[in-house]
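The complex appears here without one of its protein chains, the remainder shown in place.
First chain written, first letter: the chains are A and B, and each begins at residue 1.
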Amino acid sequence: MVNNIRPRDNIYGMNPRNPMNVPNMTNCVSQEMVIENVRLAAAYVPYQFMCELFNPVEALAKGTAFPELYSPYDGKSRNRAQ
Amino acid sequence: MWSYDKILQYPIRIKNPNPAMATLIISQYGGPDGELGASLRYLSQRFTMITPEAIATLSDIGTEELAHLEMVGTMVYQLMKNATVEEIEKAGAGAYFTDHGRGVYPQSAAGTPFTAAALQVKGDPIVDLTENLAAEQKARGTYEYLIQMADDPDVIEPLKFLREREVVHYQRFGEALRKVQDYLQEPRLFIMPKPEFMNNR
Partner (left out) sequence: MANNNFMELRKEISAVHMMLEDLQLYLNTHPSDRDAIAKRNAFVRQMRMLKDEYNKNYGMISQDDSLSPYPWQWIDEPWPWEPDANFKL
């Protein structure tokens, strides 16, 4: 979803996780799954969208408030088979 | 403008000295992919960045990197603090001790003093954000190498925290790049320049 309108111009405050404003929707997708109208010679990182949050102490321990951005590291090298 | 909170972003409490580890971790203090460089890069780039989203991202991540600088300095300080001179020498940190004692000096693991040569501020929004994506990966990679070498959980946990922050920063710079790309693709009003003879007469 490419938002060509500057955010302040979006008076509806559209919630990308629930664009039709359906109440009690629990099917939250925490990232863009498809990027449209991509151009050549440009790099695209998909947008993340907030769904659930870790509780504060857990967030501090993990290094982020967002479960979808949590990337646990096992301490092993990714450069060779071990 | 900056304010300072008198508490580390993540707690660091290292019980066992390890001068060898200290002279490796110092690379994230003053080395090419370290927090000082990251902070300086982002805080310098924001002057010529475009779109409020990208400017705010540079400003706030640049600020967070200073908090990380403090954490890395803390780790070096605590790892050297109770080491005897004999332990320091035996660990191969004699050269560092000669020049800096148990002090925290901005240099790379190899001993190169901090230099801005490792960073770029091009003044071009696409260049600068692309540079930053690379910078966050470099930092993440460095923390992974440090974690591979460390064996003390008191050292590993803060390193894992710092590594995770780099992952989050990469995502934010990626989103900032999207905002800049969208902005540059928008058709904009063409403003007719004033003819020369209209000025200063």
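We adopt the following convention: a contact is a pair of C-beta atoms (placed from the backbone, for glycine too) under 8 Å apart; a residue touches a chain by one contact, two chains touch by 3 or more.
Note that the structure is predicted; figures quoted are calculated from it, not measured.
S.K.: Which listed residue (B:33, B:128, B:144 or B:175) would be found touching the missing chain in the intact complex?
M.R.: Touching the chain that is not displayed is residue B:175.
S.K.: Quickly run down the residues of subunit A that touch the omitted chain.
M.R.: Touching the missing chain: residues 7-8, 10, 13-16, 47-50, 53, 56-57, 59-61, 63-66.
S.K.: At which residues does subunit B meet the chain that is not included here?
M.R.: 3-15, 52-53, 56-57, 60-61, 64, 70, 73-74, 77-78, 157, 168-169, 172, 175-176, 178-179
Here is the rule we use: only the chains that are shown with their structure count from here on.
S.K.: Centroid from C-alpha atoms only, then distance subunit A to subunit B, rounded to Å. What do you get?
M.R.: Here the centre of subunit B sits 23 Å away from the centre of subunit A.
S.K.: Give every residue of subunit A touching subunit B within the complex, in rising order.
M.R.: Touching subunit B: residues 2-4, 7, 39, 42-48, 60, 62-64, 66, 69-71, 73, 75-78 of subunit A.
S.K.: Can you tell me which positions in subunit B touch subunit A when the two form their complex?
M.R.: Subunit B residues touching subunit A: 10, 53, 130, 133, 144, 147-148, 156, 160-165, 167-168, 170-171, 173-175, 177-178, 181-182, 185-186.
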